[in-house]
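Note that one protein chain is taken out, while the other chains of the complex remain in position.
Right after this comes subunit A.
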């Protein structure tokens, strides 16, 4: 057995109450592609941060060429040949493509001046390798490049000499099928050159196609490490979730009531011609890639983005919001994507956060009634089983799952007719996720109309009665839950068309 290029042995890492990594041991060999899968919060990202020298493990060690090393800074990890390509590329818009690729390694003439010729030569080589020579030129500024191209630049940056372990963190989440295939060719060549590759992705088909081996993580532990031939998609999912996915959801036919929310030809600066209806008791899923315009649909509905054309109706009446206050008044609630930035008042208590949208229920003539407020908040907090020592606890001290329940409790207290959920389980552990799913189902059973935006395929497939798929700011198709599958959703989300061409030339 050869000595692995990089390995981790019994690595553990804890953040406050969360055990992010628990005795994880994995070896990464030269010329091998190791897929790393697991749900959000399973510990993949933390492991990457340990390898990158961003986090130091509480216990265990990292070995390079069989020798224990202390990676105390990203610079050290970079020097040891460990490179991580992140999901969100860090591209400086004012610099050129070549400068972005070689930043930190730009040669100077006479010790002072940019050696443009050298930069251009080196970057042309890379651009040719990636087959994007006709789309990107070395001297072009990076301002306004599509996510796919930005991702590519980040990858080229990581490929600079000395790379021995390359980790890709969901590199294809914003790529089209064509672009992904091109990326795979590059990864296979890296493998042939003897680089150890870590490939993190939620797309299991890709993994089966590309990887040699698959490591599955769940709740901070490594739960499987097997050759790819020994796995199929179903088993991978079961290993990730810890139980068959179907157990998380309570799939049954729902009785639908009248239309609660209707959009017709809604167009804003970011989305175009959006039409759909959500009925009482119905969960309508909104799928698509990141950046497809799903959140922007929610923004239009709650009055954050003005309508350029089209119309909406809420509860059967014309509805034209100019402010989110209009949405709240019309019985539409939003659980936003970014809990900490958009949903919670972190400096304040659970109580303030819940009672925020029901001033009329906790006051008289504009003056607070503490007694009423306490009673109302306590009831909803208990109903949703929010784990908090008291309703006076600062909301920032709660776990992600309980924070999200506080946001749900807020809308429960208000009792809206329509609830828009934007990535409701982002950054939440598996246990709390299951609770949120049951909650969403029971809200629908109570007759709420629910619009569910999610990037997590099992969630979308498991909860929604029908799924609208978006691409490039438009709805590219609709699937009833019986005909919906991961493949069907992805196919609609990435259907090559006008948008793809536009992205290429942009």
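Points worth noting:
Operating definition for what follows: contacts are C-beta pairs under 8 Å (C-beta built on N, C-alpha and C of every residue); 3 or more make two chains touch, one makes a residue touch a chain; residues count from 1.
Following the convention adopted for this analysis, contacts and distances are computed from a predicted model.
Looking at the choices "ABC transporter permease", "NAD(FAD)-dependent dehydrogenase", "Na+/H+ antiporter subunit A" or "Ferredoxin", the name in the UniProt record of the chain not drawn here is "ABC transporter permease".
Looking at A:48, A:136, A:328 or A:417, the residue that reaches the missing chain in the full complex is A:328.
Across A:106, A:394 or A:491, the single residue that touches the chain missing here is A:394.
Although one chain is not drawn, its touching partners on subunit A can still be listed: residues 302, 304, 323-325, 327-329, 334, 336, 341-349, 352, 356-357, 359, 362-363, 366-368, 370, 392-394, 396, 410.
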